[in-house]
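Single-structure report; data block below.
FYI, not all chains are in this one, though none of them got moved.
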């Protein structure tokens, strides 16, 4: 069994953003030499997500509006978590969108269906944050 | 390490449905010959889910009502993603229910707890769509 590990780093200037990290994960897979196995991609922070969906700017706007409706940032005083921090809503948005994805590796490729792309979802930006890529297989 | 891959195909006539795919995944596992390992089951489309919950029609009705409340289909004009398509809500419902499940394989069986069954959740039907089963182990 082979294993491979790599960290991807991001710094989103504003509070929220969606970044397509598919090319970064494909590069990791190529370097790993794994042909058959599983690829785990997870946010290494608890106010961010890794998820798979469409690379379409209209949809990303819709996600942002929708998540803000489900878990509004303001008033920040509505959340007990907010004292030193103001990011309780980010901990909620991340649960809706998910921490991680596991992608099958087949014949040396990410085994994707129609339109699948991997995104880093930032909900509390303004600082350097990380995503873990871990690959196991043969 | 052994690996096994199979696609399941579905065509839901209406817009939304939940289909119990546990027997299909068990058949894949039997064919794989894997006794100890992990089984990844994921939707290969970004408007559908694979999730684990109860096979109870009342609950499925409740899920449908609840998801429609969290991410309403209409008015379709409320979403920027909707232009050529009208399925933005399906991209949201799928995030709530999830893209994939990872199930442990122990002694050649899906290592399930009480009431666990695997479902394909369709949120934008009317065409042929796929689920990936990928098994690794020994």
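Letters are used for the chains, namely A and B, taken in the order the chains are written, and counting of residues starts over at 1 for each.
Criterion: a residue touches a chain if its C-beta (ideal position, glycine included) is under 8 Å from a C-beta of that chain, and two chains touch if they have at least 3 such contacts.
Computed from a predicted model, the values in this text were never measured in an experiment.
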Overall copies of the shared sequence [whole complex; 2 in view]: 3
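By definition in this document, only the chains that are shown with their structure count from here on.
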In the complex with chain A, residue positions of chain B that touch it: 1, 3, 5, 38, 40, 42-46, 70-71, 79-83, 88, 91-92, 94-96, 98-100, 102, 130, 132, 134, 136
Chain A residues touching chain B - in the complex, by the definition given at the top: 1, 36-38, 51-54, 56-59, 61-63, 66, 70, 96-98, 101-104, 106, 111-116, 136-138
